[in-house]
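My structure is below; once you've seen it, I'll send some questions.
A protein chain is absent from this complex, but the other protein chains hold their places.
Chain IDs A and B follow the sequence of writing; residue 1 opens each chain.
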Amino acid sequence: MSDQSPHRELGLTDHEFELICQKMGREPNGVELAMFSLLWSEHCAYKHSRKLLKNLPTEGPRVVMGPGENAGAVDIGNGFSIAFKVESHNHPSAVEPFQGAATGVGGILRDVIALGARPIAILDSLRFGEPDTERTHYLVDGVVRGIGHYGNSMGIPTVGGEIYFEPPYEQNPLVNAMCVGLARTDEMVRAAAAGAGNKVVLFGSLTGRDGIGGASVLASAELDEGDDAKRPTVQIGDPFEESKLLECCQELLAEDLLVSLQDLGAAGLTSSAGEMASAGGTGIDIDVGLVPLREPDMEPFEIMVSESQERMLAVVEPGKVDQVLAFCTKWQTASAVIGEVTDSGTFRILKHGETVGEIRVEDLVDGCPLYDLDPEEPAEWTYVNRETIEADAAPSDIALSLLASPSIASKRWAFDQYDSIVGSRTVHRAGAADAAVLNIPESNRAIAIAIDGNGRRVACDPFQGTVEATLECAANLAVVGAEPLGVTNCLNFGNPEKPGVAWQLSRAVEGLAAACTALEAPVVGGNVSLYNETPQGPIYPTPVVGMVGELPDPANVAGENWRAGDAIALIGPFDPSLAGSELEKQRGQLGKGLPDVEIAPVKAAIELVREAVRSGAVRTATDVSDGGIATALAELAIGSEIGCETDLHPVLARRSDNPEDALFGEGPGGFILAGEKAELEKLGGQGVDFELIGEVNGNEVIVTAGESRVEILVEEAAAAFDSLEDRIESDQAGLTH
Amino acid sequence: MIQARVLIRPKEGILDAQGKAVEGALPALGFDGIEHVRVGRIVELQAESADRLEELCEKLLANPLIEDFEIETVDE
Partner (left out) sequence: MIWGVLQFPGSCDERDALNACQIADPTSESRLVWHEETDLSGIDGIVVPGGFSYGDYLRAGAIAQFSPAMTAVAEFAAAGGPVLGICNGFQVLCESGLLPGALLTNESTRFICRQGDLVVAEADSPFLAAFEPGQTISIPFKHQSGRFFAPPDLLEQIEANNQVAFRYAKGQNPNGSLNDIAGVTNETGNVLGLMPHPEHAVEPFGGSMDGVGIFRGPALAGAGA
């Protein structure tokens, strides 16, 4: 029996509890305390991050919905908008990987559905420890199956993503899910409640005890040894239910039956109803006795904080309620009027007409204290270093080791478990280093989507690393001919109360702001996940950036294989360095610091590549990222099944005279293009660095840099690149579902 | 009212992929000497009488081409 005060057990500090009592003029009762504990948790209130996020650029001529709505949206032309957002579901996935990942996908889909958009694509950004433990195999197997299960069952294609393997994520994996949706701009709906006397309708799955206390118990505290006991609070997802919910919402909106719509996620009814009232400046009455229940005898506080999945809350004019309920019946989804919008400014909880709780909306939703961070740059590199490659390995062996490294190696075994083609929009499924492209015939164009975030490099330099992650998204868009429209982001960090993590978070947000401003890509929404930390320490600071862009003609995406006789060019202000690189990781020599990079020249290169791809002159294009130029060339050779002969002396001449930097160094601003020599040469002399570096031919990948030479058979390279599949195989594959 | 429980199993001779996956995982989890794992389903229901249960099983609850079923009933 714990002798902790109830408020402490629910995750509130003494100071916060006193503040609540002050605001209410009395102590909160059980229901009220449960509601405060959730809405004042880090996960819901963004206590430690809200002040920082105010510095992000959020406006632009194409922005239709900005931060604060269920998801962000940009105008895509012809009366249509693209809605998108990325969200994390980290802690639940560590506890139950299949359901954690599945409900993470379900949750982000609902955010986009709640805006009135039809989801058209899913991407996911995943991080695990090194793939050599059965636990990691189990997590990877469960997460990939869970994502596939939910997305495939809903008939929404999973078109891209990334998977990284790094020691700091060992006990604290990251599962970030991004959803992109399409909506008629004038049919989109906001979340704000409006109109005293309007009815509040709950529809979707029945309410049970799923995830009770999930938000504050799991997401606002570090994970430690005894976490298996938290399994009862994990939510179970039902994609079939959500598929019906989606169709129902689309019909309700097409018939103009809703004043506002909000999905139920973390903290269930409490946060949905509370946020709707707060956004609308109204009050709201909810009668728990009217909520359709799955379990008998649920207490009011349980009903208010239940995280049962696949539910939506709508505000409906009284005269339209019957029609709304009729559509729900058509789609075989439970529905009920459970309350009313009021002008009291109060969130009132009733049970069969009797008041059991009453909180002022502004106290509950906006009354949480916001904390300043106390950032302090650590003097030393604080993460582990492990040597996994021989100190005197030859360049060819280094190249193979990089291709085989889990973060770089082919993830095809994962992507093949996702339906990437349903919906008939997928022009280009994201390959190793670029963006997914979807056809939007409604607007006579296509969109491109990229998701990136190299946590290791952000750990080396949080500001520069985050700038790089954002530039990488833009580069991935450029190689398919797309121009950025907007950004979403998920900030995954450790415990912000620790000065070192506070420094990481502050600098990362500054980097995101700087890059988004320079690229004219406003941030339209996002998510923060803090306390990703175990007794062993925090994860790498991992700002995952999701970027959406548009391109005029899906016929030109430069995703083709290169052909024998093609010329190969290196374009951009690429100044490679081994700092923060995959090779430096393998040598166990990671440390603080990344070279400063000016954004303007990189932006110029991005624009040049984009235009070259759009013109159709370039068949093959990729940006240089993990593993450097040698890896980028090898990956192209593997995909095309033809090798290349290249010489990087221009890089040695202009940038670094260290051959290893040229071959394996990383950093932003480098592009490899292949095609007709005459076409490529037109790209020179346009104010962006341009060098022809070789030709496509043969069955070997040959990359020379001064005295050093990588020479490997394309077959050997392919074997290394495909080696992760066997290494990641779980003994328990197929057990989770 | 009767309480009925229907056990549905894959027919012998059919490759049961799920059963095989479970069986394959056991040694790594520290369980030896377990074999012939088959994964099926249980359907529990209440009915006014047992008269049409067999028909229900053959038409819906099981696919007789690939599954065997067994009905257990308890009078209440």
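Quick note on the criterion: a residue touches a chain if its C-beta (ideal position, glycine included) is under 8 Å from a C-beta of that chain, and two chains touch if they have at least 3 such contacts.
Since we're looking at a predicted model, the values are computed, not measured.
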| item | value |
| --- | --- |
| Chain not shown: contacting residue from A:Asn29, A:Asn55, A:Thr185 or A:Gln417 | A:Gln417 |
| Residue among A:Asn29, A:Asn55, A:Thr185 or A:Ser243 that touches the chain left out of view | A:Ser243 |
| Positions on chain A where the hidden chain makes contact | 145, 148-149, 152-155, 238-241, 243-244, 247, 331-332, 416-424, 426-428, 439, 554-555, 733-734 |
| Contact set of chain B toward the excluded chain (per top definition) | 14-15, 17-18, 21, 41, 60-61, 63, 65-66 |
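The rule we apply is simple: only the chains that are shown with their structure count from here on.
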| item | value |
| --- | --- |
| Interface residues, chain A side, partner chain B - complex | 134, 731-735 |
| Contacting residues of chain B [partner chain A, same complex] | 17-18, 21-22, 24-25, 27-29 |
